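Every protein chain except one is present and positioned as in the full complex.
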Amino acid sequence: MGVRILFLGPLQDLAGEAERTVAAPLDWAGLLSEVGPVIAEQLQVERLNIACGGRVLADKTSLVAEDGDEIALLPPVSGG
Amino acid sequence: MGVRILFLGPLQDLAGEAERTVAAPLDWAGLLSEVGPVIAEQLQVERLNIACGGRVLADKTSLVAEDGDEIALLPPVSGG
Amino acid sequence: MVTRSRCYLRSAVARLSISSPLDVRLLDKGMSVGEALAAFNAAYSEAGGVVSFLGKVRPDGDVQALELSHYEPLTLPGMEKLSENARARFSLDGALVWHRTGVMTPGEPIVLVATAARHRRNAFEAADYLMDHLKSAAWFWKREKRRGTWRWIEARPQDHLDLDRWK
Partner (left out) sequence: MVTRSRCYLRSAVARLSISSPLDVRLLDKGMSVGEALAAFNAAYSEAGGVVSFLGKVRPDGDVQALELSHYEPLTLPGMEKLSENARARFSLDGALVWHRTGVMTPGEPIVLVATAARHRRNAFEAADYLMDHLKSAAWFWKREKRRGTWRWIEARPQDHLDLDRWK
């Protein structure tokens, strides 16, 4: 199964894809190296959030994704 | 024809009638004596307005109603 | 009386025509709320934001009925002037201001206000402004019937405070 990474909103264009599946487990350092330098730079932005298993992480650097988890990379919203 | 005096809102109950027609011309003093002491007291209240010919008077004591005029006695509103 | 040129707008879905940019009415019975809002939304399809307020008679304890009286030569012209002011102050595309008079029972509409503007804050503030002024600066007198007895209502101090926000 692995870990599914979703690129939301403008990240999708930067990533050139809507999602990617990588090997589990995946931590913060692993994520940064998996997504490539452009996305990795975006991930450092304070207002960019990460959800794992449908919950937004209070501290994104504490990420620990197990096999079957879905990670969503959430750029600043621009709703309604 | 004379001058028609309309009692709006709660003044109607105090006056015991919705309107009365009195002899023209009618000024502030004449109005006070025509309407009786109970209504006259209400007319002194600052927030009670008087309209003559469809216009609210800036200074109600300046009232001069001619034959055929309609005067409306307007208590404080309690709308919508 | 406010003078202006009016154009009447009619939409495919709404059976009711409203005048633009201001539709101001005193109604002595009923109020077609759904149709009015549908016609208003259709009339201002280019507005970014449309706000509406509907005020109804509250079934407040033992209230059986509410009566609003008005003074024809002042009440409607006053509502028209108020609507013009709101339109200018909040750069509205348009507004609808309908008010009932006469006797109403709990659950019945008393007042319907709708505002259309490019930006939502303007539409919100204009509806709020219109309601505050209709509540305490429009020519209406209200009485309530409880246990068979009519009693005249005075504006609440809160209504005057609400009005002061706009000064």
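Order as written gives the chain letters A, B and C; numbering starts at 1 within each chain.
We adopt the following convention: a residue touches a chain if its C-beta (ideal position, glycine included) is under 8 Å from a C-beta of that chain, and two chains touch if they have at least 3 such contacts.
Here the structure is a predicted model, which means the values were calculated and not measured.
Peer 1: Which shown chains does the hidden chain touch?
Peer 2: Within the full complex, the chain not displayed touches A, C.
Peer 1: Under the stated touch rule, tell me which residues of chain A contact the chain that is not displayed.
Peer 2: On the chain A side, contact with the omitted chain comes from 6, 8-10, 13, 51, 54, 56, 70, 72, 74-80.
Peer 1: Extract the touching residues of chain C with respect to the undisplayed chain.
Peer 2: 13, 33-34, 37-38, 41, 45-56, 58-59, 106-107, 118, 120-121, 123-124, 127-128, 131, 162
Everything below uses one rule, namely that only the chains that are shown with their structure count from here on.
Peer 1: Report the pair of chains linked by the most C-beta pairs in contact.
Peer 2: B-C
Peer 1: Where the centres are mean C-alpha positions, what is the separation of chain A from chain C, in Å?
Peer 2: 50
Peer 1: Roughly how many whole angstrom separate the Cα centroids of chain A and chain B?
Peer 2: Whole-Å distance between the two chain centres: 75.
Peer 1: Could you say which residues in chain A touch two or more other chains, in rising order?
Peer 2: Not one residue in chain A touches at least two other chains.
Peer 1: Mind pulling the chain C residues that touch 2 or more other chains?
Peer 2: Residues of chain C touching two or more partner chains: there are none.
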